[in-house]
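The structure's right below; bear with me while I get my questions together.
Only one protein chain is missing from this complex, and each of the others stays in its spot.
Letters A and B name the chains as they come in the text, with residue numbers starting at 1 for each one.
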Amino acid sequence: MTSLARTAHPFTTGTVALAFTALAIVVPAPAGTIVLYAIICLVAILTGAGRGVILGLVVVAPLWFLLFLMHGVLGDSPRVPAPWGGTLSHAGVALAAVQGSRLAAIVTASLAFASVFDPNRFMQAAIAHRWRFDLAYVVVATLDAAEQLTVHARRLREAQRTRGLRVRGSLAVRIRAVPALILPLILASLTDADDRTLALESRGMTIKGPRTAFDPPPDTRLDRAIRWGALLSVVAAMVWRVAR
Amino acid sequence: MIALQNVTFRYPAHDRDAITDISLEFRPGEVAWLTGALGSGTSTTLLVAAGLAPRLTGGSFSGSVALDKRDPALASPLAQGIAYLGASPVLQLSGIARTVRDEIAIGPMNVGWPRERIVEAVDEAIDRFDISHLAPRAPLQLSGGETQRVMLAALSATRPHTWLLDEPFAALDHLARAAMAELLASLAQQGETIVVTSDDADLMLGLATRLIVFEGGRVALDGSPAALLAGDEIGRTGAGTTGAATMARQAGIAAPRPVTTRELVATIASPLADAAVLHKTTDGVAVTPHLDAVLQLDGVIFRYPKGPSVLKGITLIVRQGESVGLFGSNGAGKSTLLRLAMALEHPSTGSVYTLGSSTERRGPEDFAPEVGFLFQQPERQLSAASVRAECRLAPSYAGWDEERSASAIDEVLHQLGLADVAGDHPSDLPLPRRRLVALAAVLVTSPRLLLLDEPTAGLDDASREKVARLVRERTAQGLTTLAITHDAVFAHEALDRAVVLDSGRVVFDGAVRDVLDGKQQQRPAALEIALALQLQVGNDRRDNVARVIAEIQAR
Partner (left out) sequence: MSPRLLALIPVAVAINLVIGRIVAELALPVYLDTLGTMLVSVLAGLSGGLLIGTVSQVLAALLGGYVWIAFTPIQWLIAVLAAVAAMRGGFASSRRTAVWGVMCGVVCGLTSAFISYAVYRGVSVSGVTAVATLLRSLGLSLPAAVTVASLATDVLDKTIAFVFVGMLLRSLPRRILGRFPLAARSVGR
């Protein structure tokens, strides 16, 4: 069962996420942004990107807490009494609400997008729409490189451990492990990059073009409608905000 | 046709030319085999022929290269029908393919073929290279050998007419090598040009139509593989020859020597020989029985999280002084067993005792330096800036003092022929030597138990010889070895006992020679010799056979 977010054209999900981000900046906070956050969560859950909501909460909850502390509890006067007996800064709480809801909206929109982002589909879409191949390649290859690097890091860690490096224990032990783990990793990556230059050339990555997308994601009318809708809603919000 | 004319090339920041005054022509339908001692210029020649050097590598270049009269350096090799495959398979992956099928489609995609043609080409490539079982898999999760196959398939998709392959067999086991060789032969029959660098003389003898031996950056020999392998000159250049020719030379037979087992056997057909040889070569395999189990697995079941059982109940004891070979097809659980022994993994059920201690709740650092572990593709685990520094890691973690480390390091480097590069950066060395460095680093602390995963993969004859000799010498001093290998020659030079795994269970546990030849009967001398060549159990046994051959010749 594939969700709407995953079957939609990659550009569509990207446009929607960007539009939500733009709206979060434009609409008045905190009322507008809180409503927007709710809408984003709803849309994410309904379209199958619900994981982004949870990830968003993980990122944003500590920030909410810190915002409350920094501005609400430790903020400037005028202060109002708090339910537990102390005082809270009135302006501070308001600011925390504004920042908190705005951050929540933006972070959730982007994490929801990230959770359904498929690099290969994106690449196929970019090729089909004749975008600059090398830029699209860089984005996708980086994600792949990060995965390869993580695997490599794990192997290096194992190799070092088999020689006797300790990685668990006191802070001092862990600190001493850092150079042994990351220096050879970076060095090996740079050397690999050297070999890869030849490989990329021999696989034809630098050929000027045009390329064929052998598996392009379908770009339906609904996709286009959604993209236009997203764009128009941002423009409308901006106009409305200026007119106020 | 690719023609190199008076090509001299030097890499940037190097003080010697990599190749000097090379003039060669590679023609359609030919399988040209380039070989030579390490660093002799074979890989560089391929890079130049592909138009990749100096365009991408930098460096100084003189001479000319022509691909059907045009300069191949003007465009990507792919666009010109050249398939170039570098030595390390995993680095050749595109980085933008989710499945193997997509990986194969990358080439045709890049040259802009229409969609239907791409689909057709991909299906054909998958068929041709027999990888339909790999098609839906993620490229990063394949083994080295599988990646190699996939890469060749991917390059074939755009129907190149010229194949330039740098050590294409290095990561393959002997069955896969034979299959790959067959494939290359059929490509040549279809009129494609194949140029291969390889150290596997026995394999290439059956495949190559032309042998070009390099020495110090120049072409030293160029001619028929059979003729050159039989002669003396090839040995003088530092390049290796077939096992049969090597043994023949050892037996004192003059050039031109037999190059295949069959030929060698034919030279000593004599009824008198039978009795003498049989007597000399059926020495018992010496396994020192000790009560101390160096490695013990008790009813071990192992499965990766969310995966099926890889090991389904292994009970195994390895005693001190044994040299055990671990055999089995890919996926049988060999690497897992080794990792369990080193406490890199822990059994789901059952227990593992290494050097008498349970591996439960322990990590590999708790067993170092008494236990040494060599990973597959060990060059991807090198950490230090010099060979010596790499070797110093384990002793320094173990708290050895400078003097003790230095002398141990010197000894190991000397034994593996690395003394001359002790101060070099491992990345500056060719791949086979880098692998030896990894092995040296493991051996420095003289571990009591040695766990090796494909220790001779990618090594040339001479290096393999050194490794085998080192293992044997240390075994005599009490070392216990457990080695995963597909290398028949190494197995029989250095290992006594064979444990065969199939689908996670031990299906055979006995003498190593029985694994590879499968029979256990009285054999006539000729066959005995043939086996001794293929198996070469113990160098002293091989010396025996060679001596006997010499005796027979003298009569």
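Assume contacts are C-beta pairs under 8 Å (C-beta built on N, C-alpha and C of every residue); 3 or more make two chains touch, one makes a residue touch a chain.
Here the structure is a predicted model, which is why all the values come from computation and not from measurement.
**Student:** Could you tell me which of A:23, A:49, A:88 or A:205 touches the chain that is not displayed?
**Tutor:** A:205
**Student:** Can you tell me which of A:31, A:82, A:146 or A:222 touches the chain that was removed from the display?
**Tutor:** Reading the full complex, the residue touching the unseen chain is A:146.
**Student:** Just one of A:70, A:213 or A:238 touches the chain that is missing; which is it?
**Tutor:** Checking each option in A:70, A:213 or A:238, the one touching the absent chain turns out to be A:70.
**Student:** Since one chain has been left out of the picture, which residues of chain A touch it in the full complex?
**Tutor:** Contact residues on chain A toward the absent chain are 17, 21, 56, 59, 62-63, 66-67, 69-71, 74, 95, 99, 103, 106-107, 109-111, 113-114, 117, 134, 137-139, 141-146, 148-150, 153, 167, 171, 174-175, 177-179, 181-183, 185-187, 189-194, 196-201, 205-206.
**Student:** Which chain B residues touch the hidden chain?
**Tutor:** Within chain B, the residues that touch the unshown chain are 11-14, 56, 58, 95, 384-385, 425-428.
FYI, only the chains that are shown with their structure count from here on.
**Student:** Approximately how many whole Å separate the CA-defined centres of chain A and chain B?
**Tutor:** Whole-Å distance between the two chain centres: 43.
**Student:** In the complex formed with chain B, which residues of chain A make contact?
**Tutor:** 119-120, 123, 127, 137, 140-141, 144-145, 147-148, 151-152, 155-156, 158-168, 180, 183-184, 187-188, 191-192, 195-207, 209-215
**Student:** Looking at the complex, which residues from chain B come into contact with chain A?
**Tutor:** Where chain B meets chain A, its residues are 47, 50, 52, 56-57, 75-79, 82-86, 88, 91-98, 102, 105-115, 118-119, 140, 154-155, 158, 342, 344, 363-365, 368-369, 371-373, 375, 378, 380-385, 393-394, 397-398, 427, 441-442.
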